[in-house]
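Left out: one protein chain. Kept in place: all the others.
Note that the chains take the letters A and B in the order they are written out, and that residue 1 is the start of every chain.
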Amino acid sequence: MQVPILKQGPFLIASVQSALSDADLLQLRDTLVEQVGRYRSRGVIVDVTALDVMDSFSSRTLRDITQMIRLRGAETVVVGIQPEVAFAMVQLGLTMEGVPTALDLEEGLAYLNQEIRTKGNETERHGR
Amino acid sequence: MNEIRTHAGMNDPQRASSPAEAPTESTSLLLRELVAHLRHYRTQLRQEWARRITGARLLTAMTDEEIFAEATSVYNNYVEALETGTLEALQAYARNLSERIIPRGVETHEVLGIVLLLRDVLARSLFSKYREYFAKLDRILDAYEPAANRIANTVAVGFVQERERVIMEQQEAIRELSTPVLQVRERLLILPIIGVIDPQRARQLTEQLLKSIRANRARVVVIDITGVAAMDSHVANHLVQTVEASRLLGATVIVSGLSPEIAQTLVNIGVDLSKMTTVGDLQGGIEEAEHLLGYRGAQSRDIAEAEG
Partner (left out) sequence: MGGEERVRIGSDADIVLARQRGREMAARMGFSSTDLVLITTAISELARNIILYAGHGEIVLRNGSDNGRAIFSVMARDQGPGIPNIEQAMRCGYSTSGNLGLGLPGVRRLMDEMTIESRVGEGTTVVAKKWKP
């Protein structure tokens, strides 16, 4: 099952559906990396609102996505983790360290915009 | 008597008592005979039993009329259970009875006590009737005793289970009342924790907090543990889990009111305190939260001036 990816300005938004197999996740990873390169995106939002279960594989893949996209100069943020899913994740011991998270799409966009601003300020200062 | 074991606050399902064995033909006949006897003399036997109950100072929370009314139905159910050999009806009755008498303050030892008294009153009546016929008395008791013991067991267990259910409900209600999540500012939640936290309550707190974060779109949560005297490693782990789960929902958690003892507990279980934002008291926690949210406080102004 393909994950729909929207391009919104400098960002890509991937909306994950509920019945996601391992192969689908890996496909998403590769597609995002490819598209970030193609569109020179500044950020990626992975919206997991519809995901009913987050297990070790999905958490590991999200970390891979974050790292691989960072290598391409873009930031990733995962949004929409449900309260019960977050609870189950910490019981299982999955903390998704290193992966930025936000409550929802709106917060995710605010985060990415903030990141771009910070990076912009940095390059300005270094540029002088 | 079957054991009821508890583990980490949760109840293991109780081992089922051995199913009522189908009585052999001669046992059936004997049971029918003694049941007929017990029915025939029910009035006297009930009175004898009620006398013994009062004499043993049981069911003091109930009036004589109430005892008499309940005694009648317990007696009838008891005899019927002896007759049919099946316990389902008795189980249902025991639960029903428990539902009624638990609010009256009747305790487990009283329920077990009155059932054992009934068993004894009936046993003695059988003794006097078959006193002259030793062989028959033997066989009568062989039929009666296991059945009577199963009945006592069933009633007691039914009562205890009902009692546990009531206690759990009460605890749940208390927990709900004592875990308020307060929204003090936009995007800022405060969760003051007071008193003793057991694992079940800790879990409930976490669930409630996570739901509140989502509902209020909170970015910062201050968990204030000033009112918590001590924390074992189990609950400390839970606190860490709560902080981690909140982060997954995009919220930063500030833990305020950390006493030196609790800080030590956290360090002992291997929590990296540098990963958790901790502040000495609630006021400090709120200020830190407002700072994180970008509200103009003395702190943020100072920082802005310094950078300027």
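Remarks
Note that in this section contacts are C-beta pairs under 8 Å (C-beta built on N, C-alpha and C of every residue); 3 or more make two chains touch, one makes a residue touch a chain.
In this text the structure is predicted, and so the values were computed from the model without any measurement.
Of the listed residues A:D30, A:D52 or A:E106, the one in contact with the hidden chain in the full complex is A:D52.
When you scan A:L20, A:V36, A:A74 or A:A102 for touch with the missing chain, the hit is A:L20. Taking the complete complex into account, residues 19-23, 52-57, 59-60, 63, 82, 84-85, 87-89, 91-94, 97 of chain A touch the chain not shown.
Quick note on the criterion: only the chains that are shown with their structure count from here on.
Rounded to whole angstrom units, the spacing between the C-alpha centres of chain A and chain B is 44. If you check the complex, the residues on chain A that touch chain B are 79, 81-84, 86-87, 89-91, 95-96, 101-104, 107, 111. On chain B, the positions that touch chain A within their shared complex are 206-207, 210-211, 213-214, 217, 219, 241-242, 244-251.
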